[in-house]
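Have a look at the structure below, then the notes.
A single protein chain has been omitted from the complex, and every remaining protein chain is retained in its original position.
Every chain is named by a letter (A and B) in the order it is written, and numbering of its residues begins at 1.
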Amino acid sequence: MKRKFWMFFSLLTVIAMLLSACGGSKATEAPTAAPSKAEPMKIAFIYIGPPGDLGWTYEHDRARKIVEQKFGDQIAVKYIESVPEGPDAARVIRQYAQQGYKMIFTTSFGYMDPTIEVAQEFPDVYFEHCSGYKTAPNVSTYFGRMYQPRYLAGIVAGNMTKNNNIGYVAAFPIPEVIRGINAFTLGARSVNPDVKVHVVWTNTWYDPVKEREAAVALLDAGADIIAQHQDTTEPQKAAQERGMLSIGYDSDMGKFVGDSVLTSPIWNWAAYYEQTIQNALDGTWKSHQYWGGLKDNVVQLAEFSPKVPQDVRDQVEAAKQKIVSGDWDVFCGPINAQDGSVLVPEGQCMSDGDLLGMKVFVEGVEGTIPQN
Amino acid sequence: MNEEQVKVPILEMKGITKRFPGVLANDHAEIELFPGEVLALLGENGAGKSTLMNILIGLYRPDEGEIYVRGERVEIHSPRDAAALGIGMVHQNFKLVPTMTVAENIILGMTELPLVPHLEEVNRRIVEISDHYNLQVDPTAYIWQLSVGEQQRVEILKLIYRGANILILDEPTAVLTPQESRELGKIIKLMVSEGKSTIFITHKMDEVMAFSDWVRVLQHGKVVAVKRTADTNPQELARLMVGREVLFRLEKEDVTPGEVVLELQDVEARNNKGLPALRKISLQIRQGEILGIAGVAGNGQRELAEVVTGLRSVTAGKLLINGQDLTNRPPLEIIKAGVSHIPADRIGMGAVGNMPVADNLAMKGYRNPPFSTGEMLHPRRILEFARRMIDVFRIATPTPQTYIKFLSGGNIQKAILAREIDACEGLLVAVYPSRGLDVGATEAVRKRLLEQRAQGRAVLLISEELDELMTVADKIAVLYEGRIMGIVPSSEADIETLGLMMAGVTPTE
Partner (left out) sequence: MRIVFEKRESISHWAVVLVPIISFLVSLLFGAILLLASGVDPLVTYQAMAVGTFGSWHSFTETLVKATPLLFTSLGVAIAFRMKFWNIGAEGQLVWGGVAAAWVALFWSKSLPGWTLLPLALLMACVAGAIWAGVPAALKAYLNVDETLTTLMLNYVAILYAKNLYYGPWRDPEGMGFPGSAQFPAAAWLPRITGRVHLGLIIALIFAFLLWFAFNRTRWGFETRIIGENQTAARYLGINIKRNIVIALLISGALSGLAGAGETLGIAHRLQQGLSMGYGYTAIIISWMSQLNPLAIIFVAVLMASLLVGGDQIQIMMGLPASVGVVLQGMILIPMLAGGLFTEYRLRIVRTPKIEEAKA
C-alpha cells in the first residue's frame, strides 16, 4: 500500500511536468504579442520587504512607479517583494534573468553575493545592487550619502530637544547605521553641544513590535526626541503617543504619523533610477559605483513639520548649502571619537573608504558597538 | 413450539453477510431474539460472532441483510443509533475512563443530558438500579479503583441506565472468577425476568447450559445450528461448534523431571502502584515439569510472570535460571537464557497490531540466523517461517502480510504461542494461555504445553481455570495476596482444597 502511495507522487511529479510543458509554450508566446513597437526593456526590482512598509521598500517602490510613468512603454517593470536574503535570493534573481529581464535592481545589502553569482551566468543582463561594495562588469552598486540629510535632521533635533536627550532606535551595528548615528549626532551638537544621543540596537530591519519596544525603552529613559534607522514608522508612533517629538527615516513619515515627526531624511531613488535606466536604454550603461548625496537629490530632507520654527529651518538651509556646494562635508575635522580621542583632525576630511568602513562612534553618542 | 409462534421476536437479523478483505466474516447469518429470553451465540474464534454483534450495534455495516427491531426494519449506523433502539453491548475490553468516577462514566457521551448534569440525581438513580439488580456499584468510586468484575457491572449498569432492553454481552465471564460468574448469572436471570433480552457470546458450554434459553452455533460465519438449550447437551454443542468430536481428556505422558530450570528464592516485588505484590516466593520448576499457578486474578500472578521474564524488578530474593543468577537482569538476557513468555495482555504486549503476522511471528527469532546475519534481516526467510507456523499452528489469516490486528483474538493468541514455543529453549511462561479461546483452540494450546513438557522444557502455567491446571500441570501452587499458600501435586489436588487455598485458607492436614 505504501508503495502505491509513493508511486502516486511520482505520477504527480510527471503531471506537474506535463502541465508545465504546455505552460512553457504559452509563456514564450506572451511577450511577442505586441510586435508593432520595439520590445520594451524588461526591468525587475527585488524587494526585501513589502512596499507597504512605509519605509525602505516603500521608497524603492515609489521610485519604481515614477520611472514606469516616465519611460512609459519603453520599459516593462515587475517586482517581487519579501525575498529573504541568503540562498533564496539567488533563485529569484536567476528566475528574472532567465525570463529575459535586461536590468535587475536588487535593493538590499544581503543580495550582494547572490547578485554577483547570478551576474556571472548572465553577462548580458545589467545588475544594480543597492548598498553593497562588490561590482562586476555587469554589476553596479548604488547608494546615497544618507549621512548628509541625517546631519541636517540632527540640527533640527539639537534645536528642538528640551532635556538634551535624544533616543536613536538603530537596526544593526554596521557602518551604514553607525555613520548615520554619527552624522546625526554631529548635526545636533553643532547647534547644541550638550546633546547626548542614546542608541538602542534592535538587530532587525523590519520588526514593528521590537522597534516600538526599543523606542518605548528610550522614552522611559527620558529621551524627548526619537530618531531611528529602521524600516517602519513604529518608533515615530510610539513617540507621538507619549507626546514626544521624533525624526523619521526612509520616507516622509510625517505624512503617515503626524506633525510630531519634525522631518525625515529620505531617499529619492527616482533621481538615480531615471539616470541609470536612461543609460541602459541608450546603450551607454557601464559598471559603476554610485554614491550620490544631497547635491544629486538622491537623498533629501523631507518637508518640515509646522512645529519647526523658521530660524531652525534657516540653519538647516545654510548647512545644506554648505554641503551641496562641495566645500565641506559632514565628516570633516575636527571630530572627536566617543572616548574623546581625535578621530578626524582639523583641516582633514574622511575618505569615502573610511566612511564606508566606519566602526566607531563620535563624541556625544551614548551606547556601544558590539566589536568582533 | 406453541410458545414460539405466539411470541413476536424483539430482534431479527436476516441474511446478514459481511466480507472483509480475504475473509467472509458473516454468511447469511440469521438471528432471532425473543423478549425475556437469553440467546447464546456459540462458535470458535473467528466464527463471526463478534462481527455479527458489531453490525448490530452499528460499528460495522453489513454488505447484505436486514435488521428488524420490534418488527420494524432499521438501519443502524452507529452505537448511538443502536442505543436509541435500546440495544447496548458490553465489550470484552471495557470502554471506561479510569480517571473518572462511575457516575461520570455512565453519563459520559449521553446526548439528552443538560449542560451541567445534576450529579446527585444521577447518583441516586445509579444506586437505585444497583440495588435492584444487586450490582453493588458505588457511583462515586473511580474506575481505576475497581476490580475487573466491578468494572463489568458498571458497564452493565451503564446500559440499563440508558434504557437498553437488548443487552449484548461479549464473553463476559472470560475475565471473571467463578464466584463472579455466578453473580453475573443471577443478574442476567433477574433482567430477563423483567422482560429484557440478552445475547450472550461465549465458548463455555456450562454457561450456555446454565444461562441461555436458545443457542445458535456459528461456524465460518454461518449459523449451523439453532437449538433450544433444554433439548441439547454440551457434547452435542461442542461437536456442532468444532465440526468434529472434541476430546475433553488429554493424554499426559509420563516424563521424568530433569534438572532445575527455574528457581525463585524468597522473591519479593511491588506492583505498579508501589505496593507489595509478591512476598517471599520460593519455587522450582524442573525440565519436563509443568508448574501451575492457581489463584483469583490480582493476587500477584501478573507480577510473578513479569519477575520471571525480567520485566519487573525484584526488591528482594533471587531469580535463577539453569543455575545462573539473573536477578534484575534486562529482559534480553533472560530471553537469551531460553525463556519464552506468553503474556496475559496479547494485544498490548504480546503482539504489534500494526505489523504483519509474519513479522510478529519473527519477533523473537529475528536476532539470530536464519532470520538475520549480523544486522541484515532476511524478509524472505521470515516469510517462509511464517508460512510454516501459520500452517502448523492453524492460524487463520488472509495472508502472512496481513496486519495482525485484523485477526481474531484467538488467532492472535495462536500466533504468539507459535512464536514463543518455537523460540523456547528452557522455560515457557504461559499466562492465561487459553483465556477467551474456543474449545478447539484451547485443546490445541494444552496439547502444545504438554508437548513442551515431553520435550523436557519447564513450564510455568498461570491459569484461572482449575480444570486446565488439573489436566495439564504436574504441580499446582496457589497464590493468595502475593504468597504461595501451598504447592500440591495435581494428582492429589481436588477442587475443594484448591478453592479454599485461593480464598486464603491454609489447608490443615
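The criterion applied here is as follows: contacts are C-beta pairs under 8 Å (C-beta built on N, C-alpha and C of every residue); 3 or more make two chains touch, one makes a residue touch a chain.
This is a predicted model, so every value here is computed, not measured.
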Of the candidates B:A225, B:M349 or B:I487, the residue in contact with the absent chain is B:M349
Missing-chain contact, candidates A:I75, A:V92 or A:I155, resolves to A:V92
Given B:S372, B:T471 or B:T497, the correct residue touching the omitted chain is B:S372
Omitted-chain footprint on subunit B covers residues 20-21, 60-61, 69-70, 72-78, 81, 84-85, 309, 311, 330-332, 334-336, 341, 343, 345, 348-355, 359, 363-364, 366-367, 372, 375-377, 379, 406
Contacts from subunit A to the absent chain lie at residues 1-2, 4-10, 12-13, 16-17, 19-24, 26-27, 44, 50, 78-92, 94-96, 98-99, 109-110, 113, 133, 172-175, 178, 203, 356-359, 370, 372
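FYI, only the chains that are shown with their structure count from here on.
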Averaging C-alpha coordinates per chain, one finds the centres of subunit A and subunit B separated by a number of Å equal to 76
